[in-house]
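Questions regarding the structure given below will be posed in turn.
FYI, not all chains are in this one, though none of them got moved.
Going by the order they are written in, the chains are A and B; count residues from 1 in each one.
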Amino acid sequence: MSLLYALDLIGTAAFAASGAWAGIRRDMDLFGVMVLGLVTAIGGGTLRDLLLGDTPPFCLQDEIYLYIAIGVSLATFFLHRRMDLLRHPLLYFDAVGLGTFVVIGTEKALQFETGALSSVLLGVMTATAGGMIRDMLANQVPLILRKEVYASACLAGGVLLVALHHIAAPRPVALLCSAGLVILVRLLAIRFDWALPKAGSR
Amino acid sequence: MSLLYALDLIGTAAFAASGAWAGIRRDMDLFGVMVLGLVTAIGGGTLRDLLLGDTPPFCLQDEIYLYIAIGVSLATFFLHRRMDLLRHPLLYFDAVGLGTFVVIGTEKALQFETGALSSVLLGVMTATAGGMIRDMLANQVPLILRKEVYASACLAGGVLLVALHHIAAPRPVALLCSAGLVILVRLLAIRFDWALPKAGSR
């Protein structure tokens, strides 16, 4: 399914750019920016493959992911002053990446015949773990754990895909609808500034 | 051995509650609280299974662990104001989890025929790594690295189990004695406020 592959590469580039940005903002040097870009782009999928026992992980089997992540990180490092123009489009690419990663992760888990809950969790993890490792490396509480609907969008898409899988919906339809749902919820969340409830422990 | 399984589920619930609490205290949203509960409950055993090459890890093969961890995290999130009543009992459940996790981890390592030191370390890791990842996600130096005898209790239990294994003690006796030792040391440590020495580098 080459559309999904193209979307996956776009998402990889967008995630790498967000990781590299985080490194630049934390005053890291060239190596640090590359590590953060790389980890953000491939961390989630790599962790998923380790858990499924599918080693070496996807990015060591198809190095295009590594080249894109490192190339984009380098470009972000050297051109970041001019990248303000890209900030708005990047949000859209990031949403595309989010939807694609959830769908690819959930789908792969289903193929490995993990249970329904596991499949959803592995899909969400594919899309979110890279950003969490990025934030841990940058010595911050991961943004996604505090302020974002980011994760709910992923959950919705993963649940939808597992449901469509169980009613045996045609695969391309299931993948497109699920990825579309993630992207839609994510963009609406940005547009209307949605947030999840907090326990209000203070 | 169904007693061990029951203790394991109790420990999973107790660890999930402690993780969820940490998330609530750090002002995380619902998703963050779930992630912290889940990671605390299953992180150690998952890492052990990855190192032993036994993939997918236990929690993807028996989803009851995931359901318990997520269910308890949700309950903690919504009911945490009323859970003060549970704080004291939770310490006991937590000690039970600690002992059970050490014993299960060490036992599994022995079955995979890792060496004596490796088996002890994998047992200790099963019981402690989840809490370390929780603290890294919450952007804190893991509590266990600074102030607790927590780890010594685990070490004692792991060493005892490996020793009993080498003298071919009956398996149920070995498991019960080792888990009991961890729980006992842990409860005594709480009771008498024990602490490990520090190097005093200041």
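Annotations
Criterion: contacts are C-beta pairs under 8 Å (C-beta built on N, C-alpha and C of every residue); 3 or more make two chains touch, one makes a residue touch a chain.
Keep in mind the model is a prediction, meaning the values are calculated, not measured.
For this complex of identical protein chains, the structure file gives a whole-complex count of 3 copies, while the figure shows 2.
The criterion applied here is as follows: only the chains that are shown with their structure count from here on.
Fitting subunit A to subunit B on Cα positions gives a rotation angle of 120°, stated in steps of 5.
Measuring from the averaged C-alpha position of subunit A to that of subunit B gives a distance of 29 Å. Contact residues on subunit B toward subunit A in their complex (touch as defined above): 23-33, 35-36, 38, 46, 50, 53, 55-57, 59-60, 63, 66-67, 70, 77-78, 80, 136-139. Within the complex formed with subunit B, the subunit A residues making contact are 50-53, 112, 114-115, 117-118, 121-122, 132, 136, 139-142, 144-148, 151-152, 155, 195-199, 201-202.
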